[in-house]
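Sending over a structure as structure tokens; questions will come in a sec.
Of the protein chains in this complex, one is absent; all others appear in place.
The block that comes next holds chain A.
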């Protein structure tokens, strides 16, 4: 492992640590499992993949990120705070009355949030609109959309999936956080997405797969997406819900739950 890989792993570990802070000390129960699931993806995006200027959050040609699975927002808040988009102590305002960090992402209240989200199934459509508009004005910006596997059951995801290649949105990159759980249980039991690769291929997307917790692999696969091949790209990121906290991994009780003092201290010890 290179020094840089190790540094990125440390960043992701710190992101996880702050997810635990927010979901333990926030105003109401947040969603630690879904946030931990995509911590490595979000770290890869903000630290290696995306063209951004944290000191200029509204830079017109910045790459955009939409967290379509908006309930995982502590992961975004952790990275944005670390990148300096807003003061780090804001993370303690998460889900609190009068706080900036809303229960789901709010683009007007939180610097660095590119699109309001949280009502599931909408992110890919919003990303499509952004991608088309950016392309029309010849911006080099890319639009990344992190989609939950559960929310892929929404019909709107597939409306957007069908129209994006037709509209030439090759600057649109979807990332499926494929952890096989959703609020109500196991995705494969409730409404399976399989065969997920074939589905996206049939919709004329470039399809790539990666281990959702291998930052180097995620970065490498997203480099392919950046090549503007004439088609949008989807990265199927195979992930683990609750990744990094032993008692949360693959335990759907942690979809939305506040850790006890003891659980909090165990998580903190594990995330060093």
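One rule holds for everything that comes next: a contact is a pair of C-beta atoms (placed from the backbone, for glycine too) under 8 Å apart; a residue touches a chain by one contact, two chains touch by 3 or more; residues count from 1.
Assume contacts and distances are computed from a predicted model.
Asks: Can you pick, from "Quinol:cytochrome C oxidoreductase", "Stress response protein SCP2", "Transketolase" or "Cell shape-determining protein MreC", the UniProt name of the chain not shown?
Replies: Missing chain, UniProt protein name: "Transketolase".
Asks: From the listed residues A:107, A:197 or A:268, report the one that touches the chain absent from this view.
Replies: A:107
Asks: Using the touch definition up top, pick the residue from A:18, A:43, A:93 or A:125 that touches the left-out chain.
Replies: Only one listed residue reaches the unshown chain, and that is A:125.
Asks: Pick out which of A:10, A:162 or A:224 touches the chain that's been left out of the picture.
Replies: Candidates A:10, A:162 or A:224; residue touching the omitted chain: A:162.
Asks: Pick out the residues on chain A that sit against the missing chain.
Replies: Chain A touches the chain not shown through residues 60, 64, 66, 106-108, 114-116, 118-119, 122, 125-134, 136-137, 139, 155-156, 159-160, 162-163, 166-167.
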